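The complex appears here minus one protein chain, its other protein chains still in place.
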Amino acid sequence: MNKKIKIVTIGGGSSYTPELMEGFIKRKDHLPIKEIWLVDIEAGKEKLEIVGNLAKRMVKAAGLDWEIHLTLDRREALKDADFVTTQFRVGLLEARIKDERIPLSHGILGQETNGAGGMLKAFRTIPVILDIVEDMKELCPDAWLVNFTNPSGMVTEAVMRYGNWNKVVGLCNVPILCRKIAAGALKENEEDLFFRFGGLNHFHWHRVWDKAGKEKTREVLEAAYTSVENMKNALKSFTSANSGVQNIPNISFLPEQILNLGIIPCMYHRYYYITDDMLQEELEAFAKGETRAELVKRTEAELFELYKDPNLSIKPPQLEKRGGAFYSDAACELINSIYNDKRTHMVVSTRNNGAISDLPDDVVVEVSSIITSGGPVPISWGSFEPSSRGLLQLMKDMELTTIKAAVTGDYGTAQQAFTINPLVPSGKIAKKVLDELLIAHKEHLPQFKETIVRLEAKYS
Amino acid sequence: MNKKIKIVTIGGGSSYTPELMEGFIKRKDHLPIKEIWLVDIEAGKEKLEIVGNLAKRMVKAAGLDWEIHLTLDRREALKDADFVTTQFRVGLLEARIKDERIPLSHGILGQETNGAGGMLKAFRTIPVILDIVEDMKELCPDAWLVNFTNPSGMVTEAVMRYGNWNKVVGLCNVPILCRKIAAGALKENEEDLFFRFGGLNHFHWHRVWDKAGKEKTREVLEAAYTSVENMKNALKSFTSANSGVQNIPNISFLPEQILNLGIIPCMYHRYYYITDDMLQEELEAFAKGETRAELVKRTEAELFELYKDPNLSIKPPQLEKRGGAFYSDAACELINSIYNDKRTHMVVSTRNNGAISDLPDDVVVEVSSIITSGGPVPISWGSFEPSSRGLLQLMKDMELTTIKAAVTGDYGTAQQAFTINPLVPSGKIAKKVLDELLIAHKEHLPQFKETIVRLEAKYS
Amino acid sequence: MNKKIKIVTIGGGSSYTPELMEGFIKRKDHLPIKEIWLVDIEAGKEKLEIVGNLAKRMVKAAGLDWEIHLTLDRREALKDADFVTTQFRVGLLEARIKDERIPLSHGILGQETNGAGGMLKAFRTIPVILDIVEDMKELCPDAWLVNFTNPSGMVTEAVMRYGNWNKVVGLCNVPILCRKIAAGALKENEEDLFFRFGGLNHFHWHRVWDKAGKEKTREVLEAAYTSVENMKNALKSFTSANSGVQNIPNISFLPEQILNLGIIPCMYHRYYYITDDMLQEELEAFAKGETRAELVKRTEAELFELYKDPNLSIKPPQLEKRGGAFYSDAACELINSIYNDKRTHMVVSTRNNGAISDLPDDVVVEVSSIITSGGPVPISWGSFEPSSRGLLQLMKDMELTTIKAAVTGDYGTAQQAFTINPLVPSGKIAKKVLDELLIAHKEHLPQFKETIVRLEAKYS
Partner (left out) sequence: MNKKIKIVTIGGGSSYTPELMEGFIKRKDHLPIKEIWLVDIEAGKEKLEIVGNLAKRMVKAAGLDWEIHLTLDRREALKDADFVTTQFRVGLLEARIKDERIPLSHGILGQETNGAGGMLKAFRTIPVILDIVEDMKELCPDAWLVNFTNPSGMVTEAVMRYGNWNKVVGLCNVPILCRKIAAGALKENEEDLFFRFGGLNHFHWHRVWDKAGKEKTREVLEAAYTSVENMKNALKSFTSANSGVQNIPNISFLPEQILNLGIIPCMYHRYYYITDDMLQEELEAFAKGETRAELVKRTEAELFELYKDPNLSIKPPQLEKRGGAFYSDAACELINSIYNDKRTHMVVSTRNNGAISDLPDDVVVEVSSIITSGGPVPISWGSFEPSSRGLLQLMKDMELTTIKAAVTGDYGTAQQAFTINPLVPSGKIAKKVLDELLIAHKEHLPQFKETIVRLEAKYS
């Protein structure tokens, strides 16, 4: 590519935007950016202006001539875009609070990415992303869609499967953090280690080799995953990394449960490997009004206060408390790699294409990939042992069933997705939770309208 | 086959034996039986004699010259056997009580076939069945092994995978009951319906077609599976069938959860589709000292009292309360079909061989099969929809991991099996349950000896 | 089904029709036929009348009141049909002569089912069958399509894949003949043997078990497939069976080539296992003007002379020289099994559905199936050894590529189909043969019109 780049960020009023801006500025010598469009909706207008003005100050302070546009007109922004990043949350943080608190109020995990809450988030988000894709087909048919909207894997899968849009990559910061943990645990430079990641978003495993070609997977498990203390030590050298695990409770796996797995689980596997313990922790947070959603909401309010400061022209360090560190590394580096055909190894959500033999070729997986100008090319993972294979297959099918429910608005399919989700103990209470969530989010769930009307009548 | 048949029943002192005898007697014109050997262990000697004498009286009353041998010498019995049936329970009903009560005491389902209890049962049973197979290789290398020992699917898989013995068929009465429910629901003769079953033991689904070739799957779901009342009505015409569901709580699925599945779950799917409700029910039974194990123990005591009656020479009708009706139909008809190459359609646990596309060829599945003199030949099921596929794949891998733990005695593998089992909420309590079960069953778990010694030290 | 049956035979003027009639008459007690419509095209009108009148005489002689309709109006015939059988040849036997002679004139096998000739036959036939399917969707949407038009497997696949019509079954008499050979070789009753067939039309293998469950595959190979003499002996007891192999040269496999295959090839495997020898034999026939097509043409002329005899009211025994014996058994028995839900085991072309693990679920295979009122349900074959697996996979992909060329009319795809077909040595001569065949059949290849115009210009 030789032309100057136009980048569009949907959900541009997000508190993450300064990090994204920092990431672009850091790569200014490699990315000939002409314009960045921050797009948001009416309800996010105030935040868009606060964060957008900070973005302008950051660009100016960096001595760059990039145009920063703030707009509520998505179609105007998308016109001739080269890269579209998505970081929006339908219903804002209020919706996340419902996603987390309603299930917990019935003793069930909320988990806003892969749990009951995450499924509802998928129900709200997928129709919107499919709309965006329709706009892109018309307005910027050659653009790449870089998605970090959660549930990132499901959203990416929906874009490919139902939107028939292949130029999409899903991103997450968890694999980055996993790499840092391994490097910390082995006291090695991250670049000296070779990693292979395989699985799904927030549900992947990895293996590690050192510079001499020796596999160090077991050593990493022992050194970092057998206690909370060990994990903290492994992360110690990365000041900002600490925030990475802020999103979920910090409880250790059971040592013998993982030591001979042959692969390293990600932090979100805690939800599946020590489900009960995670639930207890979250129930306590719920009781104190300190679910992650609530904490994030407070953090965000503080952040936006900071962002308003007309003298601020850098990403404020307090942003790291928000969680989600390294997103800028992921998103900006991905764009950089595509634009410059860098062939970097990154872990992204992309079409499986055989990389994981235990899943169909045409599903989205999160897997180590080579990032070329033609997009991500996955590195073969091979197959899993039974101790992880079936759980992975179940999770993929939970995703597919959830996406189908999101697209069709079929209530039975939604119930089935809830039934097979391992974070939701099925039965009457789960149905109650689903019903309550559907009603609570009704303004963002047009596809479920009929069901919701019926449910409202039933419960009223 | 022309020679007279020698049948050996391991666990011959079981309360089921009269039903088995009745099954053989009913088929006397087709099965030229010469001798039946009822084998048991020292601890089961008294029951063996009671039930063995009843068996002798039954044969005599039927005017048959079959030899009935009662023995504690398994190897003597196996010599030159044609069919070996296995219906033993390592540790007797006392062990089942532990399998059910220990998990429930921590708020976790016991489920003595696929739950925490079932995994422990697999740990106890698999080493014994592999011993039997070693004897068979030496003493009756052409015999068929007909297994109804639970967990029937895992035991059958262990025999094939680790015993390298292919002439084995796993049996269960649940599919028989499912057929009767469908016939009752549709008000059709069972023989007029065509069924295809696919899945695993206690974890299969089926589809139904009528005489005109119309699929009636949805009709059966509506008519029998949407409420307890409907299920009872469907079963009404089969007096004895009622007992079939006695083994597990009788709670209905949620209608919308199943109506558009396209396949009919089996009764044991309640554990997965309405896990919480089943757990509540079982916790109540636990509190009253009325777990299924405890009820069965009482029923058995009553049965053996009846069996002692020297005037009794038929299967007493009270046996039906025991659960497990139609086992005789299954086992005796299977032997009949193999012996006479009847090519009957039966649902058995056998090597997948592609019948279910979503599982490897070399695993054991429970699937509609044609029973030939060369053994079962599965009928193709094809593939599942995501709403059931992943759960099936997980269950198979839970089985494989459990079997691996049973064979190796590896504690980490046992923990992983517990972790991925959908009936066990993972975490510290699950580990506690596993540990307590291992210690409680220690005399039947030689392969875990080292682990158990360590655990005893830890908890003492 | 209770209503009276309407059967439609497309290509009703075929010389096979009397056999079909005989088959229906033989099953008169089971099939309540009301009307049989024999449909043909203008060019086949004379033959239609000759054979149609014979059909009427046969029905009358059998004392039946079935209506026999002769028509050139396909749509009139299809209205409300229950079963539609297809046995037409686009371009009549003249086309077959070209299919066989043009390749042979360049030293290449013609093979009118799977070779160069067969591919051209597919190009001519598939557009017609897809037209018929479109009519059926409108006029008889519940009817079954029973296809014996060659290449039977490809035609069936095209109907499913491109016609989106699932109620189709492909038939062939080769498996029937294989069964008779095995029975003859083992001196057993065919019914006492259990067979499993797997593969594709004219490209399947089978295994055999006796009444006692012993596999007899190797014995059959030795007794019938190691020399022409042995094969003849095996077939001796079936007077009419001899004609079954008349369609292709009768040369033996090389003994060591097949004895440890573990599976029995079909007669058409001679083309692949002893390609050169088959080619030599056919080149000799070609030189003498005695290709199979030419012989059949003469036989047909004689047959129609016989058919004209107003005193003839049975199938004349001379028909057996035509080849294709047992088609009536296959087609009429299939209809009988579907109508009466007989659950007979037959070998048919149907959707794989996992029956053969080495091929995708959604392709058509020829495999042992249970014929129910809902159609064929395949019996699991499992997987093949490498010594046959790859060849099977290649043949399936040759079929898929041929069908794609037939549907799209793409010349490159046609060349690729020729390139990968193992009966066509690829290169310039093969291209010459393809070009010459396209031009020779131009009036029946509208989809290739542009290519043919170009080729004609080039070669003129």
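Each chain gets a letter, A, B and C, in the order it is written, and its residues are counted from 1.
The working rule: contacts are C-beta pairs under 8 Å (C-beta built on N, C-alpha and C of every residue); 3 or more make two chains touch, one makes a residue touch a chain.
Keep in mind that this is a model prediction, so the values were computed, not measured.
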Touch partners, limited to displayed chains, of the chain removed from view: A, C
Residue in contact with the excluded chain [from C:278, C:330, C:346 or C:371]: C:278
Residue in contact with the excluded chain [from A:200, A:356 or A:403]: A:356
Contact partner of the left-out chain, one of C:105, C:166, C:227 or C:260: C:260
Residues of chain A (touch criterion as defined above) contacting the omitted chain: 1, 192, 194, 196, 209-215, 338, 341, 343, 345, 352-357, 361, 370, 372-375, 377-383
Contacts of chain C with the absent chain, listed as residue ranges: 254, 256-257, 259-261, 272-279, 386-391, 393-398, 400-401, 404, 410-413, 415-417, 419-420, 422, 425-431
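Here, only the chains that are shown with their structure count from here on.
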Minimum number of chain-to-chain contact steps, chain A to chain C: 2
Chain centre separation in whole Å, for chain C relative to chain A (CA means): 55
Euclidean distance of C-alpha centroids - chain B vs chain C, Å: 46
Numbers and ranges of chain A residues touching at least 2 other chains: none
